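All protein chains but one are shown at their positions in the complex.
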Amino acid sequence: MEFHKRKLLTIITESIMEDAIEQELKLYKISGYTILDARGSGQSGLRDANHETDKNIRIEAICTEEIAKKLSLHLKQTYYENYAMVLFLTDVEVLRPDKF
Amino acid sequence: MEFHKRKLLTIITESIMEDAIEQELKLYKISGYTILDARGSGQSGLRDANHETDKNIRIEAICTEEIAKKLSLHLKQTYYENYAMVLFLTDVEVLRPDKF
Partner (left out) sequence: MEFHKRKLLTIITESIMEDAIEQELKLYKISGYTILDARGSGQSGLRDANHETDKNIRIEAICTEEIAKKLSLHLKQTYYENYAMVLFLTDVEVLRPDKF
């Protein structure tokens, strides 16, 4: 069995949240993650990557289902009320389960 | 039950299609979506983000399975013949089902 099931946690939020999310990931022992610059539209109105204050980021990290769900609920409770944030979980298969 | 199943619709197409896709999303009542700049290779030949005319975009939106499938078929019928476009659906879990 070469492939192992994990969860991919994807977080889309305001770019000013980058440091805060990185700190949260570290608190949950997630050392590997990827950040992409994004733009888009959400409940808070149109966002445009050309306007510095409206930049979004898309962060993704692979972890166990347990950690993915705990961290998701924590982020919801901590940030959803005051920041534009969307998160979702996806089933993925990885080759090195000890890394995630 | 904190997590709810939805579909993630991902569309990869030419950057000149950005406004058209945004209009389509709005017609299907999808108010939240994320756009990323991309480059790549497809049936239409190599595309390079450094060449303005060859830029691609990657748009993703979360919605119900019904809307995801209806919109996908509409986009296929409307654009596949004349534009470089790839789309795919992924199962995702979200925390606020009323938002999608």
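As written, the chain order gives the labels A and B, with residue 1 at the start of each chain.
Throughout what follows, contacts are C-beta pairs under 8 Å (C-beta built on N, C-alpha and C of every residue); 3 or more make two chains touch, one makes a residue touch a chain.
Keep in mind that this is a model prediction, so the values were computed, not measured.
Residue-level contact of subunit B with the missing chain is found at 12, 36-43, 49, 56, 58, 69, 72-73, 76, 80, 86-91. Seen from subunit A, the chain kept out of the figure touches residues 2-3, 6, 8, 22, 31-37, 62, 90-96, 99.
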